[in-house]
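Data block below; observations after.
The complex appears here minus one protein chain, its other protein chains still in place.
Note that the chains take the letters A, B, C, D and E in the order they are written out, and that residue 1 is the start of every chain.
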Amino acid sequence: MNQPIKKQIEDFREGDYIRGMFAVRNKETPREYKNKPGKYFFLGVGDKTGEISLKYWGGPDEKTLIQLYNTLQVGDVIEVMGEVAMDKYDNVLVISMDEGMHPLRKCGEEEFKPEDYLPTSERNLEDMMEEMHALVGSVQDENLRELLESFFSDESFTKEFKESPAAMKHHHSYLGGLLEHTLNVVKMCDMISNNYPVLNRDLLITGALLHDVGKIGAYKAVTSIDMTDQGKFLGHITMGSAMVEEKLKGLPSFPEVLKMKLNHLILSHHGNVESGYQAPKGLKIPEASALFYADLFDAKVKEFLQEMEREKNLEDAWVYLRGVGNEVYMK
Amino acid sequence: MNQPIKKQIEDFREGDYIRGMFAVRNKETPREYKNKPGKYFFLGVGDKTGEISLKYWGGPDEKTLIQLYNTLQVGDVIEVMGEVAMDKYDNVLVISMDEGMHPLRKCGEEEFKPEDYLPTSERNLEDMMEEMHALVGSVQDENLRELLESFFSDESFTKEFKESPAAMKHHHSYLGGLLEHTLNVVKMCDMISNNYPVLNRDLLITGALLHDVGKIGAYKAVTSIDMTDQGKFLGHITMGSAMVEEKLKGLPSFPEVLKMKLNHLILSHHGNVESGYQAPKGLKIPEASALFYADLFDAKVKEFLQEMEREKNLEDAWVYLRGVGNEVYMK
Amino acid sequence: MNQPIKKQIEDFREGDYIRGMFAVRNKETPREYKNKPGKYFFLGVGDKTGEISLKYWGGPDEKTLIQLYNTLQVGDVIEVMGEVAMDKYDNVLVISMDEGMHPLRKCGEEEFKPEDYLPTSERNLEDMMEEMHALVGSVQDENLRELLESFFSDESFTKEFKESPAAMKHHHSYLGGLLEHTLNVVKMCDMISNNYPVLNRDLLITGALLHDVGKIGAYKAVTSIDMTDQGKFLGHITMGSAMVEEKLKGLPSFPEVLKMKLNHLILSHHGNVESGYQAPKGLKIPEASALFYADLFDAKVKEFLQEMEREKNLEDAWVYLRGVGNEVYMK
Amino acid sequence: MNQPIKKQIEDFREGDYIRGMFAVRNKETPREYKNKPGKYFFLGVGDKTGEISLKYWGGPDEKTLIQLYNTLQVGDVIEVMGEVAMDKYDNVLVISMDEGMHPLRKCGEEEFKPEDYLPTSERNLEDMMEEMHALVGSVQDENLRELLESFFSDESFTKEFKESPAAMKHHHSYLGGLLEHTLNVVKMCDMISNNYPVLNRDLLITGALLHDVGKIGAYKAVTSIDMTDQGKFLGHITMGSAMVEEKLKGLPSFPEVLKMKLNHLILSHHGNVESGYQAPKGLKIPEASALFYADLFDAKVKEFLQEMEREKNLEDAWVYLRGVGNEVYMK
Amino acid sequence: MNQPIKKQIEDFREGDYIRGMFAVRNKETPREYKNKPGKYFFLGVGDKTGEISLKYWGGPDEKTLIQLYNTLQVGDVIEVMGEVAMDKYDNVLVISMDEGMHPLRKCGEEEFKPEDYLPTSERNLEDMMEEMHALVGSVQDENLRELLESFFSDESFTKEFKESPAAMKHHHSYLGGLLEHTLNVVKMCDMISNNYPVLNRDLLITGALLHDVGKIGAYKAVTSIDMTDQGKFLGHITMGSAMVEEKLKGLPSFPEVLKMKLNHLILSHHGNVESGYQAPKGLKIPEASALFYADLFDAKVKEFLQEMEREKNLEDAWVYLRGVGNEVYMK
Partner (left out) sequence: MNQPIKKQIEDFREGDYIRGMFAVRNKETPREYKNKPGKYFFLGVGDKTGEISLKYWGGPDEKTLIQLYNTLQVGDVIEVMGEVAMDKYDNVLVISMDEGMHPLRKCGEEEFKPEDYLPTSERNLEDMMEEMHALVGSVQDENLRELLESFFSDESFTKEFKESPAAMKHHHSYLGGLLEHTLNVVKMCDMISNNYPVLNRDLLITGALLHDVGKIGAYKAVTSIDMTDQGKFLGHITMGSAMVEEKLKGLPSFPEVLKMKLNHLILSHHGNVESGYQAPKGLKIPEASALFYADLFDAKVKEFLQEMEREKNLEDAWVYLRGVGNEVYMK
């Protein structure tokens, strides 16, 4: 057999002998061989370009395999060496890997970068952060700007904000997605406050900048995007509201009504009860209406595009997209 | 004219000459006399037994009347002396009061007790508090009981909790309403956890005891029940969640998952999105389901009864009740 | 081959040689062997602890097998003797049984007890019946109590009532489920009538005791729970209403309005049209509201718990439960 | 003053001195004169051509008036003599009647025919009954025809069926409305069973003929259409289902499945839960679908036409009709 | 009496003797005097600053008044001279005008400009048209630009487009409203196509420019905004689609698929069926999604602001706004 080669999953071909590090996306309980001692198991593994099934064939002593299996967690990165084969039944490629030839190895956190296993925004993160800082600087109201700076001058916050996804799958579900989505929403809000100067631009821009900060703690994206327990129990809206309230404790002269309006913008950004989303509070000020519809606009258009992207390799002119709810013209 | 008498509004009869202190429920802009100098205005005033219209006839110098009018706020208590008369057009009783005879006087806060101007629970508040404390004591889990005691051993909290209403009008909209409603819900939860022992009774009882604590700050009830600005901008669910989180900061050894579950009980007590209420979070644990349906059960039955009570003086056998959505049999 | 052993399905292990009686849950048309004369067929069989697939291999004369197959009905109990084997494709255990070795035999009704093939309430049926009778006795109104006794002193009714399930799958879908659910609802109604004494307790308790009696005829549960044709065409609400009307014919002095209110409680116990259930009549009296929400409360909490129970062997912390409509925390 | 004249309400003119018998549609509590002893009250009265307000001025001894007032019930017919006057405030005609001139008299049931006080179908009732009998005769299935004859050969049933309204206001809300609506629905069902011969015509025609028989007891129409208590508590669907079941007891050889299908047609004629009507049972056979949509078709078109008729004296080209939910073109 | 003065309605004061030309907004049937021969009638009249009631008192020969009344149509402009008086019952100002003093006169179309009777956009129409033309010029695709120019180089179209309102009342319901709304939507679409370059900007901008052209024929705004019969029967979406199809007939080389996509953008701009609007076609391409949400965003924010503007003279901090569906904070 030849030397193994390094490739990304999207480049795998039948017969390749490959070696590489991949993230564990899911795992299946080990099964026994029908005709000899020992066990085998299947894993789903991925990198940022795709996913593939790994078939791992254990040796005669099943204890080794079980021990290995039990140490593996979804999100781990493992070193794999094996052959890319065509699965006869499903007609898909798999990696076939033999314990006796080259045992599977779990990698340490220092060996890889999570961003190698997750899709990332196609836009430049630094450029977007710069735009974001300029918009922070454009806020005239001193209280609001001081609050914004308490977030955006905090490097640890900024780092998380820059890398967080905006969703698990519906829209902007990739590293940098939160930043990209927030930036789009803020700019829409900026434009509408030009169109309707009666809107409180400073309040609206601040609310738009902070509306999804709760997502930083609601999602975890090490090698795959998942929701945290906190995200599932409490939700990003309540979490974001609490983050802002916490920062406001450090700004004792912040006006009471402004405080309530700003928190209201976060709590109401899923609209009225009829919106069909988890909506803690209905729209009570026009800035809340502007933020809700700007958010909806960006999220819905992006979701439509992502759904199309996901099906781009189909050749059909018309494809039913579940998230859109329609058969869509793909050409 | 005879000496004025003191009566509650429900006992007023045409021709009575009355004197008493009543709360201002609403006010109407002063108007000019058509045929002589000066102005008059109308107020809505009430006590805990009902509401009546006050017609206040100013003297020839309108400045006195305007000055008086501008000092009056909804919620103020005023001293009134005048005749109970039949309004010709609307065929209802009013108080007719003449500035020249006995000027209207705004009372100081020390002159009255708010509970004299608001309906109160028909059940004994102290008895209910005692039942409540017994239920607090029945919680076995030390963390949860410690949290509960941080609320219910705090006298200022207990006082507010005891007197707060549970709503502006739909159900338990009277002093003590929060206590009465909470007690009913807790007892329902206690019963269901007996029926289904797999439920975590301590968690459920604690969630039920605290589910509406945010209403303490969301409503104000001095002489009439109104929602605070905070209640309108943020809502009692988010406010209650924040109150619990605040207390939990003082309990550092409180287990993380228990903390999230408890907060989740508060955030999800309006059910899933389809419930039609402002629902920040859907039901993720069976205790959340139990709390939501127990709350719904007590609130809906009480609302039905209150709607009937409100129309009890109609003689019709069948009356349409908006809150119920049906024509209801009243006998 | 060893002697066959008797085991419940949850205890089967690969290689067991078993003998036992199981209920037919579903059946599949016989197929021909590819390489020899004769046919084979598959059945789903079960006992109260689980379900398994039975592969029945016929001999060269296919008429015997066809004849046997045609006599089998879902719900029958059959005697089985064969080996527990691992199905290669689905990786599940099956019973493999050979006509030539030990022909399958359909058992007579006298050979088994249906309760051995269906799950049963975990609560003691006799204890619950005793509680039920005590609640019947607590009704003060003579007309209502006489009506209740016409049901609950009738042994054949009582027997059916005690053993009926309350649903096919959503909640209390097991023998004794109707009794357990009814008891829970009655007790909730008892508690709410203590909280709101203006409710007519006797009417409410009677309505709660009888609200689901139509389910006795709407479900059949011999060895599996199914809906009868009558249940599908007419529904348990209309059937229950007719049962009560029938009994009332024997009570000529029963007051007319009380009769209508009681029948209304049965007809309206799925709430108003907006409830999303088959709702013949909206809520017209407060006792109807109490019964609807008590029923909803017990059914929804139980459904949540049953759905969790069904997935208890999954190790995931979060599992999507269709009946709840959410991803649920399982720990 | 001249001799009084007899006129129908639609022909009243200001200044007419009229005498006639009218039905009481509603009544208002007596009020006191402001400037003299005694009381007066207002009644709404009507005949089949319209409604008018009656102002009844009592004499100095108010007891006579109160006694009279207490004997009057909505639905009574009274003899009235007085002047038709223009009401200054509302700019509408009223009857002004003076106790001293000609006291109001309550008429005995033998003095009037209810059909003189209610609108009646514009189609000939006898002709429609004949068509109905012909359709009954067209049913081939002996069981179904025997059942139909047990209804339609019963003269007291036929009389009630012929005169009953089909609704309080939405559609066919007049004497003969049930007959007219039923006939339309049956003929639609006849046509659709010609179009789709796979439909069981006999079953469908029978179901259509009987689908609304419960309305006979659900409405009372003596001099105005009202719902009975039974109609409000139980509804015409359950009542009709019970009527059919009662008749079926006299037909012991009626096939069981046919019985269930027929009862199902009645129980399901408001469609599936999503229909937005009180729907005890969803559509389980194609005949149920046919009956539901035929019923909907006739009722909806008639409702549209009745709403237009009600507003026909408006000159506007476009009028918003609540029952239709749209602004409608009236020309 | 003094010389009459000219004022706009918002400046009227009790006692003013005014002369002016006002548009007829609605009219009420003439009534007879109670105590003398002759008739009077009421009109609602308005200018761009408000509305007021006109009470017109006829002379003894009622024929003159009837003749005049019959010539008046809603939308006419009439010359009025009379006194501004306080209506005793409603406490509002009215114009009181006496036929004998100064007969009401219907003005010819050459005497007034409709824009004097209707509110107009606060933004400069010419500036907005210039921005619009620049956006037309930014379209690169020759077919689309040629189509756009066939509209926007047509002076009569441009004039109508510039002056049309965008709605009867919900949003942009004033002269220039269509232009202002369209411009906002186009700019939003421009921004989103920068954010997501995969969108076909030329198609999206063209669709946005033309999405509401049907409103030109669907509304008429001479002196008040009303919907045309065509608008009511066909709707602006179908009308706009037909206008574009008509223009496309003059462009034979326009690609077929582009033609369908463009027409689709117009037909789908009310979103999918679930949107709750009259939606001829669901969203089939991502540009349709972008247009729908951009349109919704601008319309909803504007509606919120217009509703607040309408209630701006209320002093309450919180006002329920029907169009928003919430109590809104007005400060």
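Rule of thumb we're sticking to: a residue touches a chain if its C-beta (ideal position, glycine included) is under 8 Å from a C-beta of that chain, and two chains touch if they have at least 3 such contacts.
Because the structure is predicted, anything quoted here is derived from the model rather than measured.
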item: Displayed chains contacting the withheld chain; value: A, C, D, E
item: Residue touching the undisplayed chain, where the options are D:112, D:157, D:254 or D:293; value: D:293
item: Which of D:143, D:164, D:184 or D:241 contacts the chain that the document leaves out; value: D:184
item: Touching residue (missing chain; options D:97, D:118, D:208 or D:285); value: D:285
item: Chain not shown, touching residues in chain E; value: 229-230, 232-235, 237-238, 241-242, 245, 257, 260-261, 263-264, 267, 273, 276-282, 284
item: Contact footprint on chain D, counting only the chain that is left out; value: 184, 187-188, 191-192, 195-196, 198-199, 257, 261, 272, 274, 282-286, 289-290, 293-294, 296-298, 300-302, 304-305, 308, 324-329, 331
item: Sites on chain C contacted by the missing partner chain, in the whole complex; value: 31, 34, 229, 232-233
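Note that only the chains that are shown with their structure count from here on.
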item: Reaching chain E from chain C through chains that touch each other, fewest steps; value: 2
item: Copies chain E and chain A - interface residue numbers shared by over half, same or different; value: same
item: Angle of the C-alpha superposing rotation, chain B to chain C, to the nearest 5 degrees; value: 180
item: Separation of mean Cα positions, chain B and chain A [Å, integer]; value: 44
item: Numbers and ranges of chain D residues touching at least 2 other chains; value: 229, 232-233
item: Set of all touching chain pairs, with the criterion as stated earlier; value: A-B, A-C, A-E, B-C, B-D, B-E, C-D, D-E
